[in-house]
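For this view, one protein chain was removed and the others were kept in their places.
The block that comes next holds subunit A.
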Amino acid sequence: MMYVRALPTTDVNRNTEWFTYPGVWTTYILILFFSWLIVLSIFNCSSGMAWTIVHLSHFSVTYHFFHWKKGTPFGDDQGIYNRLTWWEQIDNGKQLTRNRKFLTLVPVVLYLIASHTTDYQHPMLFLNTLAVFIMVVAKFPRMHKVRIFGINADQ
């Protein structure tokens, strides 16, 4: 049995501190892999289509939870993070940490796998490219706390 040591972190935000413990990256990759297998078994499509479906649903789920939803799912912190999305909260707002680089890389790798396995055909290529473009731009350090045209800004 393999053991890991969990060092206590200095992150006081309980909403994001779970991402600093060991095992998160592996779980993320395993969830993506298993969802690909499930999509293959339910839809009975080609493996390329399955990767496209996984990529697009990954895009919608992570965009909604990382870049759209603001605040924390519990009330203990008295609402001090209510204006920040999850992406802006992790690592206390510090940019270009290891976790952020990993999370930026995952959609790009998914995009490459999806486009390769569908042989770069349209319309999948167009949809995949649009998704990865939005995902990567949303994660730029310059986009920290930026609300384009006031979309998703507070009242």
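By our rule, a residue touches a chain if its C-beta (ideal position, glycine included) is under 8 Å from a C-beta of that chain, and two chains touch if they have at least 3 such contacts; residues count from 1.
Everything below uses one rule, namely that contacts and distances are computed from a predicted model.
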item	value
Hidden chain of the complex, named as in its UniProt record, picked from "LLGL scribble cell polarity complex component 2", "serine C-palmitoyltransferase", "NADH-ubiquinone oxidoreductase chain 2" or "Proteasome subunit beta"	"serine C-palmitoyltransferase"
Among A:P8, A:P123 or A:G150, residue touching the chain not depicted	A:P8
Interface with the undisplayed chain - residues on subunit A	1-12, 14, 17-18, 21-24, 26-27, 30-31, 69, 71-76, 78-79, 82
